[in-house]
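I am attaching a structure below and will ask some questions about it afterwards.
Note that this complex is displayed minus one protein chain, with the remaining chains in position.
Naming follows writing order (A and B), and every chain is counted from residue 1.
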Amino acid sequence: MDRTHHAPGLSLRDLASRCGAELSGDGDVMIDRVATLDGAGPGAIAFLSNPRYRAQLARTHASAVIVSMRDAAATPLPKLVAQNPYATYARVAAIFHPAESTQAGIHPTAVVGASARIAPSATLGAYVVVGEGTTIGERARIHAGSVIGDGCQISEDVVLHPRVVIYARSSIGARTVLHSGAVIGADGFGMADEQGRWVKVPQIGRVVIGADVEIGANTTIDRGAIDDTIIEDDVKLDNQIQIGHNCRIGAHTAIAGCVGIAGSAQIGRNCQIGGAAMITGHLHIADGTIISAATGVFDSIETAGVYTSAFPALPHREWRHVASVMRRLRTFAERIRALERRLGRE
Amino acid sequence: MDRTHHAPGLSLRDLASRCGAELSGDGDVMIDRVATLDGAGPGAIAFLSNPRYRAQLARTHASAVIVSMRDAAATPLPKLVAQNPYATYARVAAIFHPAESTQAGIHPTAVVGASARIAPSATLGAYVVVGEGTTIGERARIHAGSVIGDGCQISEDVVLHPRVVIYARSSIGARTVLHSGAVIGADGFGMADEQGRWVKVPQIGRVVIGADVEIGANTTIDRGAIDDTIIEDDVKLDNQIQIGHNCRIGAHTAIAGCVGIAGSAQIGRNCQIGGAAMITGHLHIADGTIISAATGVFDSIETAGVYTSAFPALPHREWRHVASVMRRLRTFAERIRALERRLGRE
Partner (left out) sequence: MDRTHHAPGLSLRDLASRCGAELSGDGDVMIDRVATLDGAGPGAIAFLSNPRYRAQLARTHASAVIVSMRDAAATPLPKLVAQNPYATYARVAAIFHPAESTQAGIHPTAVVGASARIAPSATLGAYVVVGEGTTIGERARIHAGSVIGDGCQISEDVVLHPRVVIYARSSIGARTVLHSGAVIGADGFGMADEQGRWVKVPQIGRVVIGADVEIGANTTIDRGAIDDTIIEDDVKLDNQIQIGHNCRIGAHTAIAGCVGIAGSAQIGRNCQIGGAAMITGHLHIADGTIISAATGVFDSIETAGVYTSAFPALPHREWRHVASVMRRLRTFAERIRALERRLGRE
């Protein structure tokens, strides 16, 4: 559950070879932790990825830094030079902060269906509940209070943080991580309007989540109405996201917090969707598309690119003027046209 | 918790009579499941509701279909002809996928207040906690990990999916369903500003939820400040919705995911509120109003109709132009007026 720092020091040379980065400078300097450029002290390694922070490179007290080739000349410090300093930092940080290991085995308070199959190397924490016919793979870690329904497949190395709920017949791929409060497989929002009263439409599809997915806290993914809701491999979902029934999210797509995607939306591969964006249903979005934060998407997007619709905040008085003029925009069009016609006649 | 398919086949004639739909064609054909038009094979029944998918009717391999009177002539297949094909489909699907039955009784790990009264036919799952003075009605199903506070009334046939929390003195009507992560009765957002510090205002009202309501995953409904927060019968709430203290949601209203409704909003009956809409407090919305997705409602709506305020996404470059011109709109008004005055003088 936590990445407690406990690795002893490593030489910069060691780090370089373990991360596939190029060493430049003194490879014997000992590193025992990561830090920010401004927060680093002796023994720490920091990174520069965003040129906005380059000034921090000159004043850092880090023992070593991770930089791009462009920034390598800007510092005399021992360094790892990388194509992608942020990714290299990620690997270095993972060395000093390995994911917590847990003790394999089933906590005495876990309630497990008689027909469930739990791999011997898996960990089930306190008060975990697992349904009938569910399989849990090797080294999976199901933390306290999580509830997994009947007929689920939880693959190897999956991590459920405390208090995740997985409804029946859901499938979670290898190494996928779900944060607390996530709910997978609740009923899609389906009901038929019968003369002013609602008739519930049973949601009989499943949720199928690929490998290497990460799903944030309190994010919800609904089961399909008949067909399944599908999250492809290496998708990254932040917190508080809602994915409606029968959506498909393409591989490697990243979605920031608070996004809502309505049912049957097909999001392409390698898309990036900014926080609080809203995507209606029954549309598709091309691979590689970038949706800006707080943007509303109401039609399919056929051409990858950046799409935006959010107005930035203005001082309130100014905004009131803008908003009041908005309603008269159509008359502007007409009045400009009338002026042009009159001038045209003269 | 799950709608596992297990009903044996039924004849189309049987289905017609059980659903009150008109049979057309071979009533002896055997149906054992529902499917989509494109996904159906022999033995499946599919439906056509949205004319957009009519082409699928011609190519489906379903053994029978559910169609409207208008589409009946478009297919030679055995069929159920219905006023409302989607509602008929809902009933057929519920026959093949009945709501899971659970074993009545209280799980040995459930912690139940001594003064609570649990109907004999109710089901309390593993690690459920029920407070003092709470009543739980016949055939109610409270799934694993749910927590119900003191003094609550949970009516017959209510379903709480795993890990729902109901705060004290809440009332839930018959057959209402709450999905995982829902929180009913947390304190409304009430505090008094006393010279820059906040004083908490106790929230002493309740939450009263009617019959046949469905509440989505991770949806939150706050208790009232003094009076109650009220959700009327047959209201349908999707996931991730926030309902503030002292709201009243009128009967049969449906609200899609991620909507936020601030305190003391009165929403009429039979309204439909689109996903990610935002409704401020202390206003009322007429019966039968439709609010589009991502729309902001900041004033009362007296006249039913469709209301919208969300701008659709544009290619980013184009949007930057629009946004930059927005701030100058007021000057447009003045400049057009000036031109009109000058031309008027000539």
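Criterion: a residue touches a chain if its C-beta (ideal position, glycine included) is under 8 Å from a C-beta of that chain, and two chains touch if they have at least 3 such contacts.
Here the structure is a predicted model, which is why all the values come from computation and not from measurement.
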| item | value |
| --- | --- |
| Contact partner of the left-out chain, one of A:G133, A:G181, A:G244 or A:G263 | A:G181 |
| Residues from chain B at the interface with the omitted partner, ascending | 109, 111, 127, 129, 131, 145, 147, 149-151, 163, 165, 167-169, 181, 183, 186-187, 189-194, 196-204, 218, 220, 222, 226-227, 240, 242, 244, 258, 260, 262, 278, 280, 291-292, 295-299, 301, 305-309, 311-312, 314, 318, 321-322, 325-326, 328-329, 332, 335-336, 339, 342-343 |
| Interface with the unshown chain - residue positions in chain A | 1-5, 34-36, 39, 84, 86-87, 89-91, 93-94, 97, 99, 109, 125-127, 143-145, 161-163, 179-181, 212, 214, 216-218, 234, 236, 238-240, 252, 254, 256-258, 270, 275-276, 293-294, 310-316, 319-320, 323, 326-327, 329-330, 332-333, 336, 339-340, 343 |
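Going forward, only the chains that are shown with their structure count from here on.
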| item | value |
| --- | --- |
| Length of the line joining the C-alpha centres of chain A and chain B, rounded to whole Å | 26 |
